[in-house]
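Pasting in a structure now, in structure tokens, and then I'll have a few things to ask.
All protein chains of the complex are present and in place, except for one that has been dropped.
Presenting subunit A:
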């Protein structure tokens, strides 16, 4: 075990002062030291996208980023999406369109879509770009159709 490094993580607008080993990935620190377990780990090697969070507005696989790399940057997780007690429209759409079953991949898909589509909703109107985006993540339950419909519902495809 190597010595811990003190860092400040800003997650969903809240500052977390934590001491972490440099080898710890962001996902583990979010889930552990920060207690934000909404972010899931489905592969821990960068393929499934379950661990997707936003770092400075960009979708990032938090299993591939070290926590120390995220120090001082603006991190958003699924826990921070609802504002003033209201769900993000895409969260509502996911439920309405049956975009989830077991829910384990859901936070990753939600952060992937919100990160990309809040910045550029036109992706929803371009089936190829939308497929390319959604192909970054894996879901083993739904067969994806509900997730696609949810994007169209929330972003008016």
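Descriptive notes on the structure:
Heads up, the rule we're going with is that contacts are C-beta pairs under 8 Å (C-beta built on N, C-alpha and C of every residue); 3 or more make two chains touch, one makes a residue touch a chain; residues count from 1.
Here, contacts and distances are computed from a predicted model.
Not shown: a single chain whose UniProt protein name, out of "Carbon-monoxide dehydrogenase large subunit", "ABC transporter ATP-binding protein", "Septum site-determining protein MinD" or "Sarcosine oxidase subunit beta", is "Carbon-monoxide dehydrogenase large subunit". Looking at A:7, A:26 or A:110, the residue that reaches the missing chain in the full complex is A:110. Within the whole complex, the absent chain has one touching residue among A:7, A:75, A:116 or A:147, and that is A:147. By the touch definition given at the top, subunit A reaches the unshown chain through residues 1, 21, 23-24, 28, 31-32, 35-45, 47-48, 50, 77-79, 81-82, 87, 91, 94-96, 98, 100-107, 110, 131-132, 134-148.
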